[in-house]
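Here the structure is laid out as structure tokens; the discussion comes afterwards.
One protein chain omitted, others in place.
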Amino acid sequence: MRHLIIGTGPAGVIAAETLRGHDSEAEILLLGDEPETPYSRMALPYLLANNVGETGTYLRPDPKHFQARRIQVQRGRAASVDSQAHTVTLEQGEQLDYDRLLIATGSHTVKPPIPGMDLDGIENCWTLADARAIAQRAQPGQQVVLMGAGFIGCIVLEALVARGVALTVVEREPRMVPRMMDQNGGELLKRWCESKGVRVHTGTQVDAIKADPERLSLTLGDGGMLEADLVVCATGVRPNIAFLEGSGIETDVGILVDEHLRTSAPDVYAAGDVAQGPVFNGGQREVHAIQPTAGDHGQVAALNMAGVDTVYGGSLAINVLNTLGLISSSFGQWQGVPGGDSASALNGEEFKYLRLEFDGDFLVGAIGLGLTQQVGILRGLIQTRVNLGQWKKELLRDPHQIVHAYLECNTSAEAAA
Amino acid sequence: MQKALLIDPEKCTSCLQCELACSHQHTGMFNPVQSRIRVFEFEHGARAIPYTCTQCEAAWCLHACPVQAITVNAATGAKQVDADRCVGCKVCTVACPYGTINYEAHTGKVAKCDLCGGEPQCAVACPTGAITVSDPDTATHAINPLLLGRGATA
Partner (left out) sequence: MGWQRKILRVDLSAGTAVAEPLNMEWANAYLGERGLASKYLWENMDPAADAMGPDNVLIFATGPLTGTMSSTSGRYAVVTKGPLTNAIACSNSGGKFGAELKYAGYDLLLIHGRAPTPVYLHIVDDRVEIRSAQALWGQTVWDTEGWLKSHHQDTRLKVASIGVAGERGVYYACVVNDLHRAAGRSGVGAVMGSKNLKAIAVRGNLGVQVDQPERFMAAVRDTHKMLAESAGRKELTECGTDAMIDSMQAFGGLPTRNFQEVQFEGADKLNPEAMTEVRPNGHRNLLTNKACFGCTIACGRIAHIDKTHFTIVNRPQYWHASGGLEYETAFAFGPVVGVDDIDALTFAGYLMNEHGMDPISFGVTLAAAMELYELGVITDADTDGVALNFGNAEALTVMAEKTGKYEGFGQILGLGSKRMCERYGRPELSMSVKGQEFAGYDSRALQGMGLGYATSNRGACHLRHDAFAEDMEDQSGAGKAKPIKVSQDKTAMIDSTGLCLFTSAAWDVPEFQRQIDAACEGDWPESRLWEIGERIWNLERRFNLAAGLTAADDTLPPRMLEDPAPSGTAEGKVCQLDRMLPEYYELRGWTRDGLPSHETLQRLGLEESKA
């Protein structure tokens, strides 16, 4: 059996390891187009903040890790897939055949279509190469503009501040991390950032960038102007699916996969940021471009590839963010569901916020600010569909009883069993 | 040998000796906020539940970690954090559905129960036998193992 995995991010690497765990004989080939040892995008901010060196970003620290598991790592970029013939053609022309194929190619950044985006001094923060470029320019005291205060943008924000730059953030949506935080949470984050000396413009966008001889000059939608030594762009990413054109593999935003992480083509699976798969609680298939989903996808896809029939329960949007020391997190359907109840506790003065969303007696979503202890139980409550029963009333009164609710619901569930 | 903590909330008086022992073991200080086992009290103390990592099979934290800072201790089976490697991204803290791996602001890293290398100090300190060490084959955890739709994982 020959397994071919395209993409050496977490989804691909975890899949390779899982395959090896279930099949000591199979051939496993990991194909990646980046020059470095498989690394973690998530660790890039910590590299930028000088908390770790480049080796600290490696997905697996042991240099012999892959070799020891007889996982072959090959550099190359897949250009097309022939799912009929069970072959993948690389850009250089080489052809690889496979029995089972996993596509875990992640996503790429997209820059907004405005004038001046290809000027010198405008960087993404997506790859190790990007991080090196930013590190070179983001020196203490330099003026830096961060375009986009989404989830990734906010993580990069933290790293840039750690580098001592003078930072201005521009977010087109009316609040920071709009897909992770509601109005209350976004407001608190903004106030917090401003109190730490970061300028935040929300509800406006960069319309154009021009190169002054010395600096970049940015025109904002609201008429404002900004100067910058460096612009970091974090305005969004798209799944890497272009090379699948003509392969017959069905795509939408990403590669469509079923609850076994199978694509529409036989023996082809997809996982991670590139996969548009089942979500927890049913509903439309979605791309959940987050690390835990990449890991879960990688495992489940690999199990199925190895012949261990495994059904994926669907991904849940879970995010945790550290913004200059203020920890925020969000889970699932924090916007709430029609007819569901909602509970929240807000203490703006102390930057604390907790919002819970229910569907009947079940928790379906949550937002937390200033919460670091036992946060994972929010995932547990949502994803194991714990019936909160009596505790729901209690939570509507005081959402902070959430750990108590979780513990009692789980222990009494066992007592009943 | 794979070990785990067996917790019997019925016996807990919420004296917090476990939190004291755990924090002392891991930090050299008596400081319950740094304990990896936490006692939660209910109804004016009528019930109390000591709560920590069950070293679950699924190892959500381990799989979520982007830099392999969480590994399995071969001797005890404990999932443990390598603080030198942890970058403090906290993804494990939201990935673990039990909420038993927590971020500590003062270290900038996460911390969880590591079974103290095989002799969990919380169990040693517990005066009532509410916390004992067992091997997980015979253990029934106080908290149900959560399946999270993992289906038929072997």
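Read from first to last, the chains carry the letters A and B; within each, the first residue is number 1.
Basically, contacts are C-beta pairs under 8 Å (C-beta built on N, C-alpha and C of every residue); 3 or more make two chains touch, one makes a residue touch a chain.
What you are looking at is a predicted structure, and each value in this text was computed from that prediction instead of being measured.
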Worksheet, complete the sentence: Check: shown chains touched by the absent chain are A, B
Item to complete: Identify the residue among A:R20, A:R137, A:R379 or A:H404 that touches the chain left out of the display.
Response: A:H404
Discussion item. Looking at the full complex, which residue from A:R2, A:H108, A:R191 or A:K352 touches the chain that isn't shown here?
Written reply: A:K352
Discussion item. Touching the hidden chain in the complete assembly: which of B:L20, B:A78, B:C92 or B:I131 does that?
Written reply: B:L20
Discussion item. Could you pull out which residues of subunit A are in touch with the chain that's been left out?
Written reply: 345, 347, 350, 352, 354, 370, 398, 400-401, 403-404
Fill in: For subunit B, the residues touching the chain missing from this view
13-17, 20-21, 23-24, 27-34, 43-48, 106, 125, 127-128
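Keep in mind that, in the parts below, only the chains that are shown with their structure count from here on.
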Worksheet item: For subunit A, which residues are in contact with subunit B within the complex?
Response: 10, 14, 22, 40-43, 46, 51-52, 56-61, 280, 291-292, 295-296, 299-300, 303, 308-314, 318-320, 322, 325, 327, 329, 331, 372-380, 383-384, 403-404, 406-408, 410-411, 413-414, 417
Discussion item. Under the definition above, what is the set of subunit B residues touching subunit A in their complex?
Written reply: 9, 38, 40, 42, 49, 51, 60, 63-64, 66-68, 85, 87-91, 93-105, 108, 140, 142-144, 146-154
